[in-house]
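Please find one structure pasted underneath; my questions will follow.
Of the protein chains in this complex, one is absent; all others appear in place.
Up next, chain A:
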Amino acid sequence: MRLRLVPQETKWDFFARPTLWLGISGALMVAAMVSFFLQGLNFGIDFRGGTTIRTESAQEVVIADYRQAIEPLELGDISITEVFDVTFEEDQHVTMIRIQAQEGEEAVTADMIKKVEVQLQTVAPDITFVSVESVGPKVSGELINTAVIAVLLAIGAVLVYIWLRFEWQFAVGAVMALIHDVVLTIGVFSELQIKFDLAIIAALLTIVGYSLNDTVVVFDRVRENLRKYKKLELKEVLNLSINETLSRTVMTSATTLLALISLFVLGGDVIRGFVFAMIWGVIVGTYSSIFIASAALLKFGVKRDWSKQANTAGNKFADIDA
């Protein structure tokens, strides 16, 4: 009568076809990199400077008309997209207009916004600007730097933490899984040309956290089983550990996805890209903790000689009692 996402006892062999999984992951990563280098990311104004205007009007939007209205202002590269969302009213027509950073200007001038507004009113008289955001080239350059630093710092800190709590092989395995997740996420963003802005960096880092969470739980069980079954082959120990934690892995991913999907559908278009990144991250994060992190662990091997250490050395938190 209880809902079970995975059978009570599983004995699946996750390492039966190691080359297949590594091959798929490798191919996907290569595809992601190729896409990234060929197309590049669709950077938002946070990272490349410029202005975005969100407009709202009760009238149907004809993008070509909007474009024609703004064209005479000679503002350089302009992109106009209509936004659709289930939370909008019947007569709520929303567009996002992006204008490139203007030569010699740090941020947008009030003057320019006014001009754009006047021009657009010839097409849609009731148009309102519900948000105007403008980032100068100086700040956007810094934002890229800090974002890259944040991701590298997070990965580095985690590497150190796992190294301290486990063995270096675990840390390398976990970080390989992380890199896999980050690369695939960036790949998806470049392939689908979803806007990549500051919030996506937050999502990337959460993916780092989530994927780790998963990996650490599996590794924790591996560590425990390595002590428990001293004679068992490493591959068997890994398989056993993954199978034992599989129910939990799937449960947690399911609840997290449940929450994220409701946010994706109902949370409005402003954070949709952000939530998409996280959904994608949860899926690849779950996959990578089994097929990348554990596979890497199998490849590197683990020092099995635990005898010299006290039995609880790596498990000191267990002494805490409620």
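Operating definition for what follows: a residue touches a chain if its C-beta (ideal position, glycine included) is under 8 Å from a C-beta of that chain, and two chains touch if they have at least 3 such contacts; residues count from 1.
Assume contacts and distances are computed from a predicted model.
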Handout entry: Identity of the absent chain, which is to be given by its UniProt protein name, from "Nitrogen fixation protein NifU", "Protein translocase subunit SecD", "RNA polymerase sigma factor" or "Electron transfer flavoprotein subunit beta"
Key = "Protein translocase subunit SecD"
Practice task
Among A:V30, A:V62, A:V118 or A:L153, choose the residue that contacts the chain missing from this document, as touch is defined above.
Solution key: A:L153
Fill in the blank from the handout: Out of A:V34, A:A64 or A:V270, only one touches the absent chain, namely A:V270
Completion exercise
Contact with the hidden chain, among A:A58, A:L73 or A:I113, goes to A:I113
Practice task
For the chain that got dropped from the picture, name the residues of chain A it touches.
Solution key: 2-5, 54, 56, 87, 106-108, 110, 113, 128-136, 138-139, 143, 146, 149-150, 153-154, 157-158, 161-162, 165, 198-199, 201-202, 205-206, 208-210, 212-214, 216-217, 220-221, 224, 244-245, 247-248, 251-252, 254-260, 262-263, 265-268, 270-271, 274-275, 278, 315, 317-318, 320, 322
